[in-house]
Each structure stands twice: as C-alpha cells, then as structure tokens.
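For this view, one protein chain was removed and the others were kept in their places.
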Amino acid sequence: MSAHHHKEDFLFKYVFSTDHKMISKQFLVTGFLMGFLGLVMSTLFRLQLGWPGESFEVIDMFMGSWAEDGVMSPDKYLALVTMHGTIMVFFLLTAGLSGTFSNLLIPLQIGARDMASGFLNMLSYWFFFLSSVIMLISLFVEGGAASAGWTIYPPLSALPQAIPGSGAGMTLWLVAMAIFIVSSLLGSLNYIVTIFNLRTVGMTMTRMPLTIWAFLFTAIIGVLSFPVLLSCALLLIFDRSFGTSFYLSDIYIGGQVLEHSGGSPILFEHLFWFLGHPEVYIVLLPALGITSEIISTMTRKPIFGYRAMIGSMMAIGFLSFIVWGHHMFLTGMNPFLGSVFTFTTLLIAIPSAVKVFNYLTTLWKGNIRFTPATLFSIGLVSTFITGGVTGLVLGDSALDINVHDTYFVVGHFHIVMGLSAIFGMFAGVYHWFPKLFGRMMNNKLGNVHFWLTIICAYGVFFPMHFLGFAGVPRRYYTNSEFPMFDNMIDINEFISMFAILAFFAQLIFFFNFVYSAFRGPRAPQNPWKGNTLEWTAPVEHFHGNWYGEIPHVYRWPYDYSKVDANGDYVSGEDYIPQTVPLGDNEKDGGH
Amino acid sequence: MTIIVVVAIILLVITGSQLLKIAELRAKSKGELIYEVTEKEGKNLGLMLFAGFFVFMGFFAWQMWKWYGLRLPVSASVHGESIDFLSDLTYFIITPVFILTHAILLWFCYKYAYSSKRKAVFFSHSNKLELIWTTVPSIALTVLILIGLNTWNNTMAPVPEETEHVLLEVTSQQFTWTARYAGEDKKLGRSHVTLIEGVNATGIDKEDENSNDDKLVKGEFHLPVGVPVQFVFRSLDVIHSAYMPHFRAQMNCVPGLKTQFNFVPKITTKEMKKITDNEDFEYILLCNKICGAAHYNMQMNIIVESQEDYDKWLAEQKTFGE
Partner (left out) sequence: MSMENINYKEEVRRKTSKPLLWIGIVSIIMFFSGLTSAVVVSQGGGSFLKIDLPFAFTISTLIIIASSAAFHFGLISVKKGNLAIAKISVLVTLVLGLSFILTQFLGWVALYENEVYAVGSQSTQESSYLYLLTALHIAHLLGGLISLIVVLVKTIKERYSVDNMLGMQVSITYWHFLGGLWIYLFFFLRYIIA
C-alpha cells in the first residue's frame, strides 16, 4: 500500500467518513467542544452576576479587550449570554445529542448497515461543523457577537444602532443558523427514512426500542419546525441587509426615524416560537428515549408501559406544535388566544406525568445496577419532575404575568430542558461508550462526576426560583441598580459558587472521556447484558456493522427477567436478546 | 501565572492517568473487572441516593427559610390578589407532587439496589395503573385551567369606558420611560414617531386638540389609590416590557403597536412602607425585555397615594400645551 493511498484512507475514514459510527463520534466531539465553550461562558458571566463589578483575572484572560480591567461591559455580558444560550440549545443539545445518538443507535438498533444515505449524513455533519466555525468566528468581529438573546427578537437584533452585537455578529449568527438548519434537516431526513425503511427482518415498529421511537419523533418534529425557523431567519436577513420591513415599523432610534414601516415584530415571535417550542422537545425527547432504555436495562426489568411511553411521546410531539403562544402571553395578543394556549400548554403536563410515573414503576421491584449511566438517568427523572412542576406555573397565562422573563423562567428551563437533556446525554455517553470507542469509562470517576454535577446543578438552578419570586428579571447585567434587589446578592453569590464548582466537575468528565477513549480497559461485546441489537455487533468498527448476515429479530427489546411458570428465567439468564427466537407458548411483548 | 497553571494542569492529568492505570491493574490482578459495579458498591449508591432525598428536601427547606421571605410583598393591586391565590393553589398542588415523587424515586433506588439473591419482577404494563395516572393529573389540571382562565380573562378585560379611571400612556425607549396622563378631556392626543422633534421626544401630535392638556412626566408617576388605571404602552425603538412586579402587572411595549393593561392599585406607597417595614420602599416600573446594553437599568418610580395628594401632584405638572 502506497503512502498516498494510506493518506486517502485516513481522510475517508476519519474526516469525510460516511460511516454512521464515525459521524456519530464527530458529532459527539464537536458538540462537546462547543458545549465546553458554552460552559466557560456561563462560568464567566456567573462571576459578574455573583460579584458585580469586581475585577477578575480570568475574565481579563479570556475576554481581553471585552473586559476592561477584568470587568466585562454590559453589552459584552449580553453577548456572552446570547452565545451561551445559542450554543447550549442548538450546538450541544440539538446537534450534539441528537446527532450523536441518532447516528450511533438508529442503524445499530434496528439492524441496518448504515443510514439511508451515508453521503447526506456526512454532509449533515460538515454543515454542522461549518456552522460551528462561523458561530465561533462571530465572537471576533467588530461590535462583538450577537447580543439580543438566543431568541434574537427584532428590532433589537435588526438594528446595529440598538446594540453593537446586532452588526456583523448578528449577520454571522444568522448565517451560521441557516447552515445549522440545513444540517439538522439533512440529519432528520436520514433518520426518518432509515427507521421506516431499513429495519431488519422481524424488527416491526412495535419491537423497536424506545430510543428509536424517541429519535423518530425528534426527527419528525425537526423536519416540521426547522424550515419555519429558516423562513423566519430569512425575513430577518432581508430586513437587516436589504431594507425590507417584514418585522420593522415606526422606529425612532439614534435621533432618526427609520424608513421601515408596516412590519411587525410580533410576526417574528410567532415564526420563531413555532420552532422554538418544538425545539425544547427536540432537545428533550432523545434524552428521554436514552434514559428509558438505560433504566430498563439497568433495573433488569421491562420498561413499564411501552405503548404508553410511545403514546405519550407522540402526544408531546403533537402538542408541542400548538403551544408556542405561551411565550407570547404578554405581547398584547388577544386574551382569548392566550386562553387557548394556556389550555394546550397545561395539557402537555399529562403525557409528561405519565412518563414520570412509568419510570417510577419501572424501578419498582427492579434489581438496579448503579452504573454512572443509571445515576444520570435517575438524575434526569429528578430534574424532569422538578422542572416539570414549575411548568404548570409558567404555562398558566395568569401566573405568567408576574414571572415572565424573570429568573424563575431561567431556573425552570435550565432544570427541565438543560439539565434533563444534558443528564440524558451524559447517561448515553457512559452507557454506549463501549459501542463508541470499544473501551470502558471509569466508574469511580463517573460516580464522582455524577454527584458533583447533580449537587451543583440544583445548587445553581434551584435558588433561581427565589430570585424569580422577588421579581428579578433575566438578562440583567447586574441587579445593583435597584435597591429592591439588594438582598439578592447572597443568592447570586451562592449560585455563582456552585456554578464554578460545576465547571470543575465537568473537567473530571472530560478527563475520564479522553483517557478512556484511548487507554480505558477494552470493552466486551455486551457489557451491560442488554437485549438490543447493537450489542450483537462486534466491538471493532467497520463499515457495515455486522460480519455476515444482519441478525433477525424475534421479540421486543425488553425481555429482562422474564420467568416461566416455575419462576425460573426463561433463558436461564435475566435477559433475552432480541435475536433469540420465541420459545413454544412464549408470547412476544409485555404479556 | 499562566505557566504555573498550565504546568499544574499537566501534572494533574498525568497523575490522574497513572492512578487510573494502577486501579485497573489492581482490579485485574484480583480477577475483577474494574467497570463492574459490585453488590456492595451498588447498595452504597442506593443508600446515598436515598440519603440524597433528605439532603435535597433539607436544602429545599433551608432555602424556603432563608429566601422565601425575600419574595415580593402582598399584591398592591386588586387583580393581583386573585393571581396570588392561584399561585398559592398551584404551589399547594405541585409541592407535594414534587416531594412525593422524589421520595418514591429515591426510596426505590435504595430498596431495589442490585442483589444477586433477588429477581426483578417482569411487570410490563397495567391498564388500571396507567389509567389512574392519566386521570388524576387531568382532574388536577382541569381545576387549575378553569381557575387560571377565569383569572386571566378578568385581568385582561379593559376598563369600561364609562367607569371613572385614569388613562395613562407609558412610552418606552432605550433606556427610559415616559408617562403621559390624558388630562382634563380624558383623551390622549395622537402620537407617532415621525413627529418626534426637539423637546417633543415621544412624538405627540401638536395639531390634535386632545394633545394640549396631556401631561408628560419622567422619573416617577403617581396613581390614586382605589381608582382603575388603564395603561396604554408604546415603544419608540425596540421591544421593552413594562413590569410592575408589586402590582402583578406586566405588558410588552412593541414598536408600531399599542398594547394595554389595567389594574386597580389598592395599597398606597406609605402603607406599603409600613407593611414591608422598609422606609425606603418604592413601587417600581422596570424593563423586563432585553433591549440593549443598559437594559439592566431602565426604571421609573411609581407612587400610589390618596386621591387628594394625587390631584395636588397632577395639578403641579405642566401640560403638553405649555
């Protein structure tokens, strides 16, 4: 083999790979890198919030001219918050989470050699990569990064006169997001078609693991909502760069009346939240799917209410399209419309409650093995409850009047969406690490990581509700301008200390991750004694997943601890892989 | 400084790697798999999770004790009382749910931690159970939805024209507020951004005869206690949000659009100073929608006082015509 050939091999194996497993790893690593930056940003602005106006050497080190004497300026604070939100929601928890696990698990768990189109899949990753690069470049342009919040409401986001970040920074933000949307659409297309068309023999829809169901609904939601965000962004691009007036009207700024007239910023909000709310579930559903799978495997019990779990995900997915108005109760919308949105929003609590109770029942009388993945799954159930119940407050238009855009909201969405999704992601990484890298992660470090993370997570986000009770608005650079918030300094300090600790806790994870990927103990083929198909594939990676024929499937994936009439395990062990044919008199599914 | 940090990090990583390697080798020599959770470890983790329940609830109680008192004082508006009632009712429902589900979750973790002596129970569905936990939340939600919608509709209904009320326009702009009273004729003059000029900073139409007796104020505005206030909100540049937390009132100010809110103030500033036991207490209007660099400092004081004091104060203010 010539050196030249070798080089080409490398390029196509690691860079322009069309193998879903490699693409999955690419998504994971890129997502984590972006997430790490988002984390650094949050730690930096937490320093400002905890000790407003104090000078910090780290801030000086990281932010340079953005922070004179180690104190960040108000507009750069907003730039950081905006980038933090954008990166966390889209880059870490949409592309990073969904991209990693949909890619890894869909072909492996349904028994396919690869995605429907490896080429589109590769494009999906490279668009994501390009988008990440552009988003990062936007930090370094004149005027700084986009600063209008991750929701980029115009006119603020449309007018550089209103805030410096709405200049070149916002342009790049929009370009990056447009590319991101294309990436996400290409991914979703592939996921849906693969699931519908490439299942192995015997893998009926109702024998699919809940992970696959979750990825399917996520992809469907993505295909239906991301294009609308694209149209939303497109109109904003026109307003910003070509002087159209889709969103702008009657504006006087910087001593001048602008020529825009006839547009409406409310239109933007409608289009934005038509994606924005489903986006929450794009982030959350994969995490729920992952934990369903892990909890069942680790309790050595079938997931309780398989069909109800699917039904509730379907209901959540459907409802997520008709609740967007709950972000707009106070935009002057018709009160009747507000009532409708309150109604639909509170309805989502029902399928969510069903999911929680089903998780609890799955744990009941189980035989739980506490790996780090289990711990994070339990953590997810906890955060899903804690964050979910406060959703009832925010979804109620009457109550929203006084907590809208306060720290109560920040606490709520970080817990229910941020923490739940990131816990699901951690759980997934610990659990499928052997599939990803052929090695095992270290349990002890994993446990330490879990305990520190959950303590810090609640330490950071629980107290925020109390800030909300006191009426502290979000996206404030400091609360020191209001005497009524003087008492809050304690809470803010408390939160910031936990945020700093949380940052260091994640370093443990990154260390464990990198170390284990290269030097961890070699993984056996089926370390957790799981039923699903990915554990029948060899540990080593090659394009095609299985040597020889793709295994056939004969049963649903949750035959854990199945016993016969005498109370003995049917298979002699507490699990029966999906590839084992049904015995005589044995019924499939949860009967 | 930077060099020391870098060296320290490198050392830490190397030591960490070595420790992991050693642990692995030790496990290997004992014939164990390092990634397998032993029964004892599992039990310990289950116990820690269960203990976590008490720690978590203790943390919750500690915060309530320490920070709940910092919440906003009693509602200073009439509709705010029904919002507070609904809020209390909601917490009354969700707090037990929050505590109970956590108790169950973490108790199960302890109770059912792995034991080689036990078999997990193959229990995969039960229509009855699933029905129960679909219906129970539905009933609770129905109650919340019904009361919620009622409160919402009452709050949002505008003040009827014929009711005696104060008509007040609040205009937002980076990063100040301007309030405009309708004046004697109880009508606000027309306004538009194209009319902004010199001192006429919010673009009021001089030609409109309703404008002349309008009164513009900045810095603070006054309200008579017990009289409904009909607010109209405008914005000159970007979206702002007029948030008056003590009155449980908030509405976005959107350029190109007029939005509304109304409430009846029922506690004067003086009384509130007593209630909160704080001599410096002031009602406040603050901006609650990201609007630019100084978003964090966009405020106006509100003073609620008796009708006489209010009339006296208003009489001192200049009309637009002057």
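Order of writing sets the chain letters: A and B. Residues in each chain are counted from 1.
The definition used in the following text is that contacts are C-beta pairs under 8 Å (C-beta built on N, C-alpha and C of every residue); 3 or more make two chains touch, one makes a residue touch a chain.
All values derive from a computational prediction rather than experimental measurement.
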{"item": "Contact list for the unshown chain, restricted to visible chains", "value": "A"}
{"item": "Contact residue for the chain not shown (choose from A:227, A:254 or A:583)", "value": "A:227"}
{"item": "Residue among A:192, A:298 or A:537 that touches the chain left out of view", "value": "A:192"}
{"item": "Contact partner of the left-out chain, one of A:24, A:124, A:157 or A:245", "value": "A:245"}
{"item": "Among A:40, A:120, A:257 or A:497, residue touching the chain not depicted", "value": "A:120"}
{"item": "Options A:45, A:274 or A:450, residue touching the unrepresented chain", "value": "A:274"}
{"item": "On chain A, residues whose C-beta touches the chain left out of the figure", "value": "113-114, 116-117, 120, 185, 188-190, 192-194, 196-198, 223-228, 230-232, 234-235, 238, 242-246, 259, 262-264, 267, 270-271, 274, 544"}
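FYI, only the chains that are shown with their structure count from here on.
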{"item": "Centroid distance [mean C-alpha coordinates] between chain B and chain A, Å", "value": "24"}
{"item": "Residues of chain A that touch chain B when the two form their complex", "value": "57, 61, 73-75, 78, 148-149, 153, 155-156, 159, 162-163, 248-253, 257, 261, 263-266, 299-308, 330-332, 335, 338-339, 342-343, 346-347, 349-350, 353-354, 356-361, 363-371, 375, 378, 381-382, 385-386, 389-390, 392-393, 396-399, 401-402, 404-406, 440-445, 447, 451, 454, 458, 462-463, 466, 469-471, 473, 475-479, 481-484, 487-488, 491, 511, 515, 519, 521, 527, 558, 560-563, 567, 569, 574, 589-591"}
{"item": "Footprint of chain A on chain B - complex, ascending", "value": "1-2, 13, 16-17, 20-21, 23-24, 33-35, 37, 41-42, 45-46, 48-49, 52, 56, 59-60, 63, 67-68, 70-72, 80, 82-83, 86-87, 90-91, 93-94, 97-98, 101-102, 104-106, 108-109, 112-115, 118-126, 129-130, 133-134, 137-138, 141, 144-145, 148-149, 151-153, 155-157, 173-174, 192-194, 196, 203, 233, 236-239, 241, 243, 245-246, 248-252, 254-260, 280-282, 284, 286-297, 299"}
